[in-house]
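Every protein chain but one is kept in place in this view of the complex.
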Amino acid sequence: MRIGFIGLGNMGAPMARNLLKAGHQLVVFDVVDAAVADAVAAGASGCDSCRAVAVADIDLLMTMLPASPQVEEVYLGRDGVLASVGRGVLLIDSSTIDPFTARKVAAEAARQGNPMLDAPVSGGTAGAQAATLTFMVGGELSAFDAAKPVLARMGRNVVHCGASGNGQVAKIANNLLLGISMIGTAEAMSLGVALGMDPKVLAGVINSSSGRCWSSDTYNPYPGVVENAPSSRGYTGGFASALMLKDLGLACDAARQAGQPVVLGALAQQLYQLFTSQGRGRLDFSAIIESYRRTSSHNG
Amino acid sequence: MRIGFIGLGNMGAPMARNLLKAGHQLVVFDVVDAAVADAVAAGASGCDSCRAVAVADIDLLMTMLPASPQVEEVYLGRDGVLASVGRGVLLIDSSTIDPFTARKVAAEAARQGNPMLDAPVSGGTAGAQAATLTFMVGGELSAFDAAKPVLARMGRNVVHCGASGNGQVAKIANNLLLGISMIGTAEAMSLGVALGMDPKVLAGVINSSSGRCWSSDTYNPYPGVVENAPSSRGYTGGFASALMLKDLGLACDAARQAGQPVVLGALAQQLYQLFTSQGRGRLDFSAIIESYRRTSSHNG
Amino acid sequence: MRIGFIGLGNMGAPMARNLLKAGHQLVVFDVVDAAVADAVAAGASGCDSCRAVAVADIDLLMTMLPASPQVEEVYLGRDGVLASVGRGVLLIDSSTIDPFTARKVAAEAARQGNPMLDAPVSGGTAGAQAATLTFMVGGELSAFDAAKPVLARMGRNVVHCGASGNGQVAKIANNLLLGISMIGTAEAMSLGVALGMDPKVLAGVINSSSGRCWSSDTYNPYPGVVENAPSSRGYTGGFASALMLKDLGLACDAARQAGQPVVLGALAQQLYQLFTSQGRGRLDFSAIIESYRRTSSHNG
Partner (left out) sequence: MRIGFIGLGNMGAPMARNLLKAGHQLVVFDVVDAAVADAVAAGASGCDSCRAVAVADIDLLMTMLPASPQVEEVYLGRDGVLASVGRGVLLIDSSTIDPFTARKVAAEAARQGNPMLDAPVSGGTAGAQAATLTFMVGGELSAFDAAKPVLARMGRNVVHCGASGNGQVAKIANNLLLGISMIGTAEAMSLGVALGMDPKVLAGVINSSSGRCWSSDTYNPYPGVVENAPSSRGYTGGFASALMLKDLGLACDAARQAGQPVVLGALAQQLYQLFTSQGRGRLDFSAIIESYRRTSSHNG
């Protein structure tokens, strides 16, 4: 299949490479020239604009962009994809953005005869490289069926979440809960240790009880409890706190637009804001537990 | 074995019955006469005071009481257990109380030659009846080893959590995380549905992703998602919101005494306070999701 | 002076009337025909579009619109003000919107030679009618000086807050603190009364001590404490909870864009969201104290 691919950052670049490995022809663009050059070296055809990708006789177009404004510009801008792409070409946006923008762009695409899916991912850069991502997909079932074989070359789970925008909804709802669970785990572990428990024993109790969660049993923020977790290697790698802050912001913003309360979610967003504004946004999001550690010179 | 048992409420009564079934001799007391009468009908010997139980030539004494003041009175009061029980009798308190009080009472007991364990449970009245409770136990390992066979007749898991008080620490740390996770799940499910997702599909995505937790995969608060959960039977049965409020209060209080922040935990405690003060404390704690449902006549 | 006025809602209509009373000529437009008809009956010239107002040989243009999207459309839209208004005409937007949008629109205006001020108000509909509003104004000092005599016919205080957008910043910062103080007052009053104090005595102590604030001494949410406050007339009139929710949303959103934590502010926003989603958005914002009252059938 001949596939257009726009957005070759930390996530997009390895995803594109996996499509090449699967035997697809790729036509690519990124605002960073070196990213295009790398993809060309791996076998892709390079372009110098979104428009050039859109008109390159492609069957399907994927995008992987930082945030809503870029998605709006790439699809709806004067020289954007919708202004030039052939009718019927399937469009897939894997950026993590707010569901309202996703729905607006998809509606515009549908109006001119282009089926469009929102398909944000989880799994991080490691998952992108290993082709083990999860795709949460919103849009028409027929479009989903057409896209699935392609997405399956880049990920292990490809889940249809319902109508347009629902891929984004599933992602922000999951990450809302993830952010809350992680802070909750950090508080439970910190409290237990402050009151005299061994962290591994405490994690063992929680993991076989009703407090069990992914943040505790797979990704425990307390150093030394889970061997391969970022907490056991100085909170490097993993999912940056600044990205968790972004996703919690998307969740709170979507909640506001929907008139839906998310009380713990809003506080979790603020705690990541406090943490990030202390210069620690690059640390893995489980490092939030450091907010709960006392300094040696505490008084009170 | 000849066992004293004080406190025959909703939890204590079935626990005592399970000890009788296991062939132990029981000497019991409760401030409610009818509770004693029921136990006597089931084969126990009834007493009319704590003191009478303590002096009844027992090998081991269990207590299951509502809160710290009762534990202090039963053990440390003028006519309490410590004033009359024989040296060497093993004491086990299964009440859920703050760890500082548990440690204080255990230290008093140790001073006069009585090993003592704190052994709070999880599993609710259903677990007490079916003898499937989990016991989280704090105290000397030798005492734990001696107690384990007895506790195993009332529960499925008997976990040693370390020194005195650590059973309480494990329980409140777990329930702190549980309360937070439940509200987080309620928010994530409510937000997803408000933004257009099917609740079962959303739960499916979360349960196979990083938001996975007991509150979502086993006890989902959204009606109809988990067939046997309280949410699917009008939030009856289960673990009352008023009890979750009590446990979060214990956690916040212990945190304050330890100078340990628990930011989400304190907010979770307040949300259960709001919910309970609206007259809904008897509902299962997953009913907190009702705080997030909008009334039909909303405006805003 | 010949003044254009776009937006004749609850606030805009009485403001326009005060300009007419002051002897100014008014050229008006609103999307609601009846609003235009009312203004014409009071002496204004009616128009059927923004464009018609913009080209009607005016010296100054005021707008009073619901939110950012309307401001963007009225000023930047294809048939909007900037596309047709004469160079040099002073533009004043009194809508309450986010400062980033205010700055973007003002920068566009400046680019084509139109000085522009953001001038949101406080004082409510009562202040608009009585010409006692406060104007918080952002923009060049020369433009402020030119605008001041006109604004002074509609308000009592006209404050220069600095550069473009700062009128909006001042308003959302003040209302952020106001929302927090109001909930804080509601909590302090509710707690004091729950613990046995007379509400008037408690308010008296607070108002002469360090808890003193406008929400306590002028607008106390507890019924009967301040005679003329909305709390003493069933929370009617005043400043609607739904509008406080909107302003807190603007504050949280601007904070997110600036990477600035506002922890209590985010929680206050959520508490107003909970309150509004229960169908009480039309009540005065001091009615939030009702969240803290217990129902008769509480248990816990």
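Letters A, B and C mark the chains in the order given here, with residues in each chain numbered from 1 onward.
We adopt the following convention: contacts are C-beta pairs under 8 Å (C-beta built on N, C-alpha and C of every residue); 3 or more make two chains touch, one makes a residue touch a chain.
No experiment lies behind these values; they were computed from the predicted model shown.
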Fill in the blank from the handout: Contact set (omitted chain vs shown chains) is A, B, C
Handout entry: Of C:177, C:226, C:240 or C:287, the one touching the omitted chain in the full complex
Key = C:177
Fill in the blank from the handout: In the whole complex, of C:79, C:145 or C:198, the residue touching the missing chain would be C:198
Practice task
Can you list, in ascending order, the subunit A residues touching the missing chain?
Solution key: 241-242, 245, 267, 273-274, 276-279, 281-282, 291, 294-300
Handout entry: In subunit C, positions touching the absent partner
Key = 99, 122, 134, 136, 157, 159, 161-163, 165-166, 169-170, 172-178, 180-181, 183-185, 187-192, 194-198, 201-202, 204-206, 208-216, 219, 251, 254-255, 258-265, 267-268, 271, 291-292, 294, 298, 300
Fill in the blank from the handout: Residue list for subunit B contacting the dropped chain reads 249, 252-253, 255-256, 259-263, 266-267, 269-271, 273-274, 276-277
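Assume only the chains that are shown with their structure count from here on.
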Problem - Chain centroid nearest the full-protein CA centroid - result: A
Problem - Farthest chain (mean CA position) relative to subunit C - result: B
Problem - Whole-Å separation of chain centres (CA-atom averages), subunit A against subunit B - result: 39
Fill in the blank from the handout: Note: subunit C sits from subunit B at a C-alpha centroid distance in Å of 50
Fill in the blank from the handout: Separation of the C-alpha centres, subunit A versus subunit C, in whole Å, is 37
Completion exercise
Touching two or more other chains in subunit B are residues 267, 291, 294, 298, 300
